[in-house]
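With one protein chain removed, the remaining protein chains of the complex are shown where they sit.
Let's turn to subunit A:
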């Protein structure tokens, strides 16, 4: 079996219209094996519903109530689970701050999932978007199903043909066959083992989950399928004419004919390995991927790939290299952009209450009126410095709180004698110490605008995880202090399957120096540009180890 299921699958709409060879169109986009479409499934979200409750209740309890409830929770947190869940009185997910973010509006609702395997499960927040996708993909999947079945049939045919070649004479004209002793037996054994090797090799090479749906057919795979098809057809032709019709009596010749087919199939498999796997390994190009929203960029080295495969490669690396896209961090604060209040230093009201006294303010007004020039860059600078200071202060508080919280629990040693009531499992331990750090954590996340990414439940889970593995507070905090890559966050919310490839050249073209293509999502895009890795001319210089000699320098001497 050379070509079985996997293969290229279509995943987006490519805006480029290209000439489509009909055969390739038919073979286009073979989807992955685990193909269960259109299954909607509610993911169990018990904890999230509880989050919902705590969130809404916390929201209503926001100001004064929260403090008292927090105080209670701190004392009674050890044994009483219900109280600890409400412990952070203010919601970690603040509705008003994320109003503009559509992802957060529906996070409490059930999600619909189109499942193939767990790897490919997606969750769209917008149901209409799902139905639209399903309509689109339904059309494509029909062609993919066709492609898969075609490839599977071809593979099966290729595998069974040698066996058929050897069996048919036995079945049809057994009496007239010349007996064939040891040579035939040797050939039988070799056929058996070669077919086994072919089977294993095909399993290793082709039986893999497709990592993406490509918009266009994967040229090399199509090529290989055509090659196999032609090979099989020509062998059958010869077989039919020379052997079946003529009723050849030389059985050894027939068996050798079958063996030659198996050899040819093995060589095609070798060709497949070289074309599909080996050719792209040697790096030839450097791709620069820049995210359009905030300028985060990375460089990658790739070999000879077509544009669509390079796009998938970039995406695979995007999810673990790029810091997560945070729309809240994009814009300059409005205070900076407004020109009216130049001369005022604008502070957001929060911890710092820095309003000057009235004389100071009036002086500022007079100064502003007098100067009347655009100071927004100045304001930006001060705003940035202020923000930086605030973040550092909150971070310091958070670190101290977490350190202190971690000192409250320790692992149970064998020799400690504790009554069973006091022994906790990791989850309970996490809930126990969460209360003391919750407020600091929440304030820090708010300041760095990360609060949509971390629900209370996720923090608790992470805390439980860290406690189980004996991590230090610093290890616990590394997840929150820096914005991690997208793949670190909860899969359903931040991983999206749907990317659109925009390219001026046909996407099955190979990469060349200067090719630019764009990978688009709804809110941002990745602009990828290609540069060829230069040809290095290495020359050799031999240095005799004995040639390193030195003298004292008398003085520096300059000639004039």
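Just so it is clear, a residue touches a chain if its C-beta (ideal position, glycine included) is under 8 Å from a C-beta of that chain, and two chains touch if they have at least 3 such contacts; residues count from 1.
What we mean here is this: contacts and distances are computed from a predicted model.
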Mind telling me which option in "Tax1-binding protein 3", "1-aminocyclopropane-1-carboxylate synthase", "Alpha-endosulfine" or "Trafficking protein particle complex subunit 2" is what UniProt lists for the chain we can't see? "Tax1-binding protein 3"
Thinking of the whole complex, not just what is shown, which of A:245, A:414 or A:557 touches the missing chain? A:557
Need a quick check: the contact residues on subunit A for the chain that isn't drawn. 552-560
